[in-house]
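With one protein chain withheld, the remaining protein chains of the complex are depicted in position.
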Amino acid sequence: MNTFGRNFRCTTFGESHGLAVGVVIDGCPPGVPLAEADIQPYLDRRRPGKSPLESARMEPDRVEILSGVFEGRTTGAPIALLVRNQDVRSEDYDTLRDLFRPGHADYTWQAKYGLRDHRGGGRSSGRETLARVAAGAVALRCLAPYGISIRGRVIEIHGATEPEAMEAEIRAALKAGDSVGGIVEVIASGCPAGLGDPVFGKLDAAIAGAMMGIGAVKGVEIGEGFGAARLLGSEMNDPIDADGFLSNHAGGILGGISTGEDIVVRLAVKPTPSIRKIQRTVDTTGREREISVGGRHDPCIAPRIVPVAECMMALVIIDAMLEQAKYRGWEVR
Amino acid sequence: MNTFGRNFRCTTFGESHGLAVGVVIDGCPPGVPLAEADIQPYLDRRRPGKSPLESARMEPDRVEILSGVFEGRTTGAPIALLVRNQDVRSEDYDTLRDLFRPGHADYTWQAKYGLRDHRGGGRSSGRETLARVAAGAVALRCLAPYGISIRGRVIEIHGATEPEAMEAEIRAALKAGDSVGGIVEVIASGCPAGLGDPVFGKLDAAIAGAMMGIGAVKGVEIGEGFGAARLLGSEMNDPIDADGFLSNHAGGILGGISTGEDIVVRLAVKPTPSIRKIQRTVDTTGREREISVGGRHDPCIAPRIVPVAECMMALVIIDAMLEQAKYRGWEVR
Amino acid sequence: MNTFGRNFRCTTFGESHGLAVGVVIDGCPPGVPLAEADIQPYLDRRRPGKSPLESARMEPDRVEILSGVFEGRTTGAPIALLVRNQDVRSEDYDTLRDLFRPGHADYTWQAKYGLRDHRGGGRSSGRETLARVAAGAVALRCLAPYGISIRGRVIEIHGATEPEAMEAEIRAALKAGDSVGGIVEVIASGCPAGLGDPVFGKLDAAIAGAMMGIGAVKGVEIGEGFGAARLLGSEMNDPIDADGFLSNHAGGILGGISTGEDIVVRLAVKPTPSIRKIQRTVDTTGREREISVGGRHDPCIAPRIVPVAECMMALVIIDAMLEQAKYRGWEVR
Partner (left out) sequence: MNTFGRNFRCTTFGESHGLAVGVVIDGCPPGVPLAEADIQPYLDRRRPGKSPLESARMEPDRVEILSGVFEGRTTGAPIALLVRNQDVRSEDYDTLRDLFRPGHADYTWQAKYGLRDHRGGGRSSGRETLARVAAGAVALRCLAPYGISIRGRVIEIHGATEPEAMEAEIRAALKAGDSVGGIVEVIASGCPAGLGDPVFGKLDAAIAGAMMGIGAVKGVEIGEGFGAARLLGSEMNDPIDADGFLSNHAGGILGGISTGEDIVVRLAVKPTPSIRKIQRTVDTTGREREISVGGRHDPCIAPRIVPVAECMMALVIIDAMLEQAKYRGWEVR
């Protein structure tokens, strides 16, 4: 399934080292002002190669709106967004054609499909997230006039929580030919109460699915999250007075439906699996091999997950907003 | 959305204090032996009132197979399962008609729908999980011959990790008119490699959505989970040799697709929001009030989430198994 | 797939000679007044046994609302409707256990599933339409305050178009141990312009799928339908003046979207396949046999399709109304 969302449906396509990556958005409301300039800044922010601590792949990643916009406004028709791949050095990956990189999708993809595009991870590459970011940028453009904003940041790297210490952890890993994990927090502000559906369509369930669907994410928590397991009910419950909730341990969601408070989510990001350090593995024939993964990789992927996580949050929220709009637009008589 | 799954689609219905709860399963393969006796034990296990530490609601919860089974085998037609409600003391909830219980879905449900069935939480009640367990039992019946088994357990309550200490924490909370949270672990063994789809249909994304969709769950992690944020890549990656993976930090999933190793999931369960302790709240007119939630409630919901989490895991896995069966059944020529 | 609709999702279940038939409606707007008395008249109208020209199966077909309604109004939760089967003479069908009735789903169901509930057609029985009618009655209850009404009628039977002649055709067929086909017309009045989605979600496409999904229907046409193939563009196009459309050759739909004029649909209904006349067939072992289908059958199914077609039309329209409500509820800023 390469489609996300029920109402604001985003179908992504494209491989790391293919011709292009892109997304088709079906269900965007008509009349929203939209131009490439609304999307490009998000792609620029996601783009690697901006610091020595990031993958050195250098591409302009220019987005093109192929459809769905007429005279500067969305028409209600599908919005196709396309980014051509350019800095494609597939030969970097030739040695990996028959090898399973530990911690990567190589083994499982082969088990599933019986064949795979090994170049740069193919479809399972982080480059696919470019399409999600492009779609998320459109969602954010729709949400902005509603006063909804989403901001993410790295709050921990390899146990360090201060900016300088976090950077030091990344440098140390890079130097050691290794990598480090971290924690990303995303907060959505300005969401109305009432978003999300009971039972299987809970807003937190949708967020958890969206976030765990980002490569390298191994955990998701809302509000107090795992900390809630160590609290008493009297500590966890958010009291209410005439002005609203007095605290936000719930992280903005109760019974799967938004309370109107900030929606607070944290993601556990595993260390980048591509490391220079020698690891044991096998090739596609089952023969034991050793591997050192070269090429261009981030020693810590958490910072680059921030814009992706923000955009996935935007996609979840606009989907819930549209679902809720159905009730507002339906007048019971 | 009250439907779960793409291939093994379960639609649940029913309120805590309505006439019945139930589920319709659409997409169960034909020819599977199935009787009420395959489902009842799971409902019995989920049922409250089995210990002084649990809600005292006493119901036989007899399941009836209304359709989809003929001469002891599934036919491929929808399987409707029905459980009538019996021990319904709606009057327990009369005082709650106009009050928002802190930590509950009362406030958000009212914000969403403009009206609600206040009796026992209505549709947002834990009693709805009965339908999920019934569906999960059918899934487990289908999966058993494949050698797939799923087992869950409480591994932590209010910080305690030993059985006696955990029970002590619950007793203490009960005595104090309070409640405690905990952590549940679920492990699926025997799953083949190749389950799950890349990008938005990742197996871990589906699991995260399914688990976060259980009331009171505030966090989900796979394998090392949040611990992965504190590891190096060389510690996190699972090396492979000719016999397979040498460790399982990934928790059985790489790139969103199963590796064939155990799938390991942990859930953070918040303390039951219904507590006798006085809390501040408002009523539906916005007037400030105090509330002490009486009725029959578990001081710790974690143990009762175990069968629900197992069953949700079963539903995710059978759905992925059926999706994968499509590839096996399609022969490229 | 036993689910119909995207927004007003109806999942039906139950076999002709099983315990019950029913439907779960997910997505009904909250706050709609609803009681069993709103649904029962539609079931009574669909019920056989009301005239000597219809199947003699006699059942009260009492509907029970199991969930989703509280204090006389829908809550937004799934509405489960249940009808117990009563007049079940499965022994009538014992001789058919191993025989494929010509014109029936016996052969194809066996080919698909490898086994089947042969009693009264099992899931492929016309009795399944009872669940659709129950769901349609709820849809009609929601649509009525909007001024939308739907009426169907038989306009032709075995070539005859006058009531008396039509009845004579049915009597003649009954006497001959044979059956006759007919044409049903359904008209929806009061629908606003703008319903339906371009491309694959066209309103006429949804209607065509819904109508062709009724057993025994072999053709569907909108407005001029097949007659349009014999017209000039200047005859087919509906001119517009300041008061609106001057004609309705389009049958109320242009480009897949409603115009606001009456939506006019006609269905071709094949003769009931169950006939007493001797037919050639084979049994499940492939041995050639002769068959005369006894039991209780309508010599012409067209009249009984009328309420089913009306209800399917209601389900299509409420689904499109809810989809459109999304746009109304979403305010572009």
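In order of appearance the chains are A, B and C, and numbering begins at 1 in each one.
Here is the rule we go by: a residue touches a chain if its C-beta (ideal position, glycine included) is under 8 Å from a C-beta of that chain, and two chains touch if they have at least 3 such contacts.
Since we're looking at a predicted model, the values are computed, not measured.
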item: Selected from B:7, B:189 or B:284 as touching the chain missing from the view; value: B:7
item: Selected residue (touches chain absent from view) among C:64, C:87, C:167 or C:238; value: C:238
item: Touch residues of chain B, complete complex, unshown partner; value: 7, 29-32, 76-77, 145-146, 198, 321-330, 332-333
item: Chain C residues touching the omitted chain (full complex); value: 1-4, 6, 12, 100, 102-109, 111-113, 123-124, 128, 156-159, 173, 176, 178-183, 193-202, 204-213, 215, 218-242, 246, 250-251, 253-260, 268-275, 277, 279-282, 286-288, 302, 324, 327
item: Residues in chain A touching the chain absent from view; value: 1-3, 9, 11-15, 18-22, 24, 26, 30-31, 64-68, 70, 73, 75-80, 82, 112-117, 122-123
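Definition applied: only the chains that are shown with their structure count from here on.
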item: Where chain B and chain C are represented by their mean Cα positions, the distance between them in whole Å; value: 37
item: CA centroid of chain A to CA centroid of chain C, Å; value: 44
item: Inter-centroid spacing, chain B versus chain A (mean Cα positions, whole Å); value: 25
item: In chain C, residues with contacts to at least two other chains; value: 30-31, 76-77
